[in-house]
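Take a look at the structure below.
Removed from the display is one protein chain of the complex; every other protein chain stays in position.
For chain A:
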Amino acid sequence: MPPTRTHARSRKPPPEGFSDIEDTLLEFSNKMKDAENASHEGKKKYETLWPIFQITHQRSRYIYDLYYEKEAISKPLYDWLIKNGYADAMLIAKWKKQGYEKLCCLRCIQTKETNFSSTCICRVPREQLKDGQDIQCVSCGCRGCSSGD
């Protein structure tokens, strides 16, 4: 019988520089766990998902900033993080496009699932909204993520 190889032993170590951001990522994962286990009491059905989306957004943003804005992490590490699900590659791909710099989540630009094939309300620039209109989108609780805001 061949020796059992545990997952931990065969795993390759993360690329250089991971230890720098490990703490922050751990905090994010703790927050995520809390959000997952939070009670749904008194919340709307869709509301329970908001923190999940928000934390995902924050974490992706963090990695995006580190790699593209601050150039603090290396390409191999960035790839590794994407591969291991620390950041959402699709979301980051949108952020690189003009007009989508602050996009909150991918569902908010998905026009096919809406009645009038339009984007989410949070994509509407603030000046086009009515005065004093306070919005919060259903999919991720975003309060407005148009680039002009």
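Just a few scattered comments:
By definition in this document, a residue touches a chain if its C-beta (ideal position, glycine included) is under 8 Å from a C-beta of that chain, and two chains touch if they have at least 3 such contacts; residues count from 1.
Definition applied: contacts and distances are computed from a predicted model.
Going by its UniProt record, the hidden chain of the complex is named "WW domain-containing protein" among "Transcription factor bHLH148", "Palmitoyltransferase", "Polynucleotide 5'-hydroxyl-kinase GRC3" or "WW domain-containing protein". If you put the hidden chain back, the residue from A:Thr24, A:Asn84, A:Gln110 or A:Gln136 that touches it is A:Thr24. In the full complex, chain A touches the omitted chain through residues 9, 11-13, 20-21, 23-24, 27, 58, 62, 65-66, 69-72.
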